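Complex shown without one protein chain; remaining protein chains in place.
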Amino acid sequence: MLPSPHQHPVRLTALLATLAMASGAAISSDIPIATGKMIGDTCASCHGTRGRSFDEYMPSLAGINRDQLVQAMQDYREDRRASVVMNRIAKGYNDREILAVAEYFSRIR
Amino acid sequence: MHSSRRDFLKSLGVAGALALTSGPALARTRSRTAHVVIIGGGIGGATAAKYLRLAAPQMRITLVEPVRRFITCLRSTDVVVGHMDLDDITFTYDALRAKYGIRVIHDRAVGFDPQKKTVQLLEGFPLAYDKLVVSPGIDFIYGDVDGYDQEAAATTLPHAWKAGPQTLLLQKQLRAMPQGGTFLLVAPPNPFRCPPGPYERASLVAEWMIRHNPTGKVVILDPKDQFTKDVPFKKAWERLYGYNTPQSRIDWISASNGGKVLKVDAASRTVTAQAGTFRADVVNYIPPQRAGTLAFRMGLTNREGWCPVDRHTFESSIVKDVHVIGDAAVADSMPKSGYSANSQAKVAVQAIADLIEGRTPGEPSMINVCYSLAGEHYGVSIADIFKVVDNRIVKLPASGVSPITESPAQPLLEAVYQRNWHRTFANDCFA
Partner (left out) sequence: MNFHPPLAALLVAVTCLATNVQAQERHNAVPMPEWEPAQLEQALAKATLGRAEEGKRLHHFLYCSACHGDNGTSPSRNWPSLTGQKPDYVMKTLLDYKQNMRRDHYRKAFVMTKVSSLLDDTQMADLAAYYASQPAPTVPPQTQGKLARKGALLATQGDAKRGIAACAGCHGEQGESGVTPDTPALAGQTPEYFIQAMKMYKQGMRTSDVGGVMRMFARPLSDAEITSLAHYYAGLGSRGSLAP
């Protein structure tokens, strides 16, 4: 059986980098992070201003359940969920940032 | 006394009065009376105008842009090969006016007084600003290669690196190419607008040839040995265009192989590079680049021809209260892309809103996700997150370019994403 797309060797280095970042973040939780809104605004370039769009693969994030978004981002980051682009994007964020952006989108009605 | 001068003096008066009032009231009133002027209505400027409004419902926001209908460079190669019309990449300022209450002035900024904080316009009255955002884009450097100049670019050797008439000129030349002809693309040196753009263009022209000029060929002369997304691009070229075989439709001549151009003869469309002399039927010469001319006139550029900024706020390191965003700004590891400009605009907006309210500017977060087409149904992408560390924009180590997989669905999906993204992204900037 062929490997599934998320089992690519490139992933190993990515995973190592993620672990390095994650542990770094855990040690120094006083490192400043951007607000959920600031991070959310960067998502808007694909997912629509204030997370309001529905474009097949770039779904609306406005009003999404906070924990579901946190779970999705962590699953993408750790390559537990297959994806074409989001697994690469999620690797750029630590847990605090993911929580902040999930909180932001979950409050948009 | 005309209105903007009156507004200017009035705002001075209000600011004086505010000095006597208490904190929270002060803050509320500041953003209400502040006037932010944005020069340049491309991706960066339009995004800044819209997001400023979202951040500050009461703020006075003026956007100065000469053209009424803005054509994005984004996807303009799709127009060259006929996948899109110019209309598909043309946007107006109607939504910024109607939906976001932005005052849009179609005029040209011709003067600037950083002490008095005013901008002179070619036709209209001067504008007084509290904060100025400049999103000047790029201009080209002519004259460093014998035989290539602005005149040649306008007539025989189009760059098509600013969309509009140049795009249509290149389209016309491509269609008129004789069967079996050569399309020669001269790639620019770093840094330049849209780093994957030359390679996407070479790809789409090669694909166009399969259908319209099956014996035609694309040659890229490159002053570099590497380019962004080169691994997935070259894989795509192997899969789609026979790259690395004698029948390849694309020939990439890197710097090490003599890709640097030495001289040009525009009339005969002959380009001499270190590797030899190339007679082509179409020459798409993409010249070296620098910040837009406006940035030079305003004194915002450094010796390299780009605009240095504070990376947390995009405020110019040279002139106070002026923020420079987009391709013209020095942004370290961030590529000069539309996506970057959009992301930088949002950081500048956060900083401006904070500074006007007397707060310390918040922490920035930036992103660049860039989809290119190696074929109409074959996408390759790069996705990077950026943070500011020690006043440098650093790319986080993970993320990166599309992996090479054996799944045909992966590049196919990336191509679909690209088209969907273009629609959503344009809305985030202009609608």
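Going in written order, the chains are labelled A and B, and every chain counts its residues from 1.
To be clear about the criterion, contacts are C-beta pairs under 8 Å (C-beta built on N, C-alpha and C of every residue); 3 or more make two chains touch, one makes a residue touch a chain.
In this text the structure is predicted, and so the values were computed from the model without any measurement.
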Legend entry - Residue of B:129, B:378 or B:430 in touch with the missing chain, whole complex considered: B:378
Inset, instruction - Name, in rising order, the residues on chain B that touch the hidden chain in the full complex. - result: 82-85, 88, 207, 210-211, 239-240, 375-378, 406-413, 415-416, 419-420
Inset, instruction - List the residues of chain A that touch the chain left out of this view. - result: 1-2, 4-5, 54-57, 59-60, 64-65, 68, 72, 75, 81-84
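Convention: only the chains that are shown with their structure count from here on.
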Legend entry - Centroid spacing, where centroids are CA-atom means, of chain A and chain B in whole angstrom: 26
Legend entry - chain A - residues contacting chain B, complex: 2, 5, 8, 10-11, 14, 17-18, 20-21, 32-35, 38-39, 41-50, 53, 55-58, 84-85, 88-89, 91-93, 97
Inset, instruction - Could you please specify the touching residues of chain B with respect to chain A in the complex? - result: 50-51, 54, 339, 342-343, 346-347, 350, 362-367, 369, 381, 383-385, 396-400, 402-407, 410, 413-414, 416-417, 420-421, 423-425, 427-428
